[in-house]
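Here's the structure, in structure tokens; my notes come after.
All protein chains but one are shown at their positions in the complex.
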Amino acid sequence: MIETLTYEYPASQGVQQRAHVGVVASGNCEILLEPAADGSASIVVRTSVTGFGTTWQAVLKRFFARNPVAVRIEINDFGATPAVVALRLEQALESAL
Amino acid sequence: MIAVSSRGRVWFERLTGTQTPVGGLPPSVLVADTAIGGRAVRAIAVVPDPNGRFPRARAGEMGIDEGFGVAAAVNATPSGSAILGIVDVPGQAFGTREEAVGLQRALAASTDAYIRARRAGHPVLALVVGKAISGAFLSHGLQAGWIGALDDPGIEIHVMSEPAVARVTRMERDDLVRVAREVPATARDIRTFATLGAIDRLFSVSDPERPSATDVEGVMHTLAEALRDPRLGLRNPYERLDTPDALRTRGLARRVREELRAQWDA
Partner (left out) sequence: MTVLLAESFAERGARERARALLDAGSFRELIGPFERLSSPYLATQGVVPQSDDGTVVARGTIGAQRACVVATDGRFLGGSIGEIGGSKIAGALELARRDFERGSPTRMVLALDTGGIRLQEANLGILAVAEICDAIVALRLVMPVVAVIAGRVGVYGGLALSTSLCSTIIVSEGARIGLNGPDVIETESGLDEMDSSDRPLIWRVTGGRMRHEQGFASEIVPDDVAAIRSAVERAFADPHPLPALEAPAFPDPRLERDAFLRALGIEP
């Protein structure tokens, strides 16, 4: 069915505005990114491809280590590969800075 | 030539008392000008025609000739007359030839005719006596301001057959059964459909295939009642969103409209 995963990382940078990228199509994902007031990055992933918690953890941890931004992120996923997820995160961040 | 029986034909004949319908139309489109409760009504039914010239529209489906035929019948409705669609349509014609000649346009023709007739002041009623499937129901029945249906397991209302749904969504049959219970919008029976606010009256009848005199009287009586209040047959589809059922089951459709209204001229 649908798996919901949540993650949180420390943050030290802000973003200017919210951003929206992607689409819930096979092999793709949609990302909604909003500035967070509370100095942390919190992510909710909803995916129909279950059982990949460790992979999500790795991708997100790496992204937020490099970009410690205080954001609230929702990812609606339909089987995007780690490379596609990373790309979408980069695109979203770029629009938000 | 013996006419093939169908619930649509049976109910048409019992409600209009005629086997000689208005001429000049394809054999699959039965039309009669009758009276119900003292009011003029043009009754229209779509029925099987095994000799139809389009091979996939011979079992009562809405095909090319039926779409344009119903449109012609509705467009020629006598002034001051209400319109009653008797609905028993197992679907739209599933055929290559029909697609080639523009089936979407044929069904649009009858949909368009019903809408313009209703908006021009002809009350439009529909009575679902059998199947009311997808594009066929959109083009013959769903534009009525008032819709009644037999309360019978033989009634089917849906958008696509189960095998086709399973193929397109790649869901197993068991899942589809479970989902039909959890998501009323995917159920295929008339009672669940009625909870969405689109059915104004459910009729219990003793025999939907061969209605008794009492069955027919009951339906005629209710149709006469529905005709007595002219606003009923004139309701546009979106007005159903204010029915008690819709307040419960179509909250999102209402909310979207509220938001659009609020944001339209920000």
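As written, the chains take the letters A and B, and residue 1 is the first residue of each chain.
The rule is simple: a residue touches a chain if its C-beta (ideal position, glycine included) is under 8 Å from a C-beta of that chain, and two chains touch if they have at least 3 such contacts.
Please read all numbers here as calculations on a predicted model, not as lab measurements.
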- Omitted chain: which shown chains does it touch? A, B
- Query: Of the residues listed, B:Ala35, B:Ala164 or B:Leu247, which one is in contact with the missing chain?
  - Reply: B:Ala164
- Item | Of B:Val22, B:Ala108, B:Leu202 or B:Met220, the one touching the omitted chain in the full complex | B:Ala108
- Item | In chain A, positions touching the absent partner | 1-2, 18, 20, 23-25, 28, 30, 32, 34, 46-48, 74, 76-78
- Footprint left on chain B by the chain that the document does not show: 53, 56, 64-65, 68, 71-72, 91-92, 94-109, 111-113, 115-116, 119, 134-135, 137-139, 142-143, 157-161, 163-165, 167-169, 171, 175, 179, 182-187, 193, 196, 198, 236-238, 240, 250, 252-253, 255-257, 259-261, 263-266
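Methods note: only the chains that are shown with their structure count from here on.
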- Query: In whole angstrom, what separates the CA-based centres of chain A and chain B?
  - Reply: 47
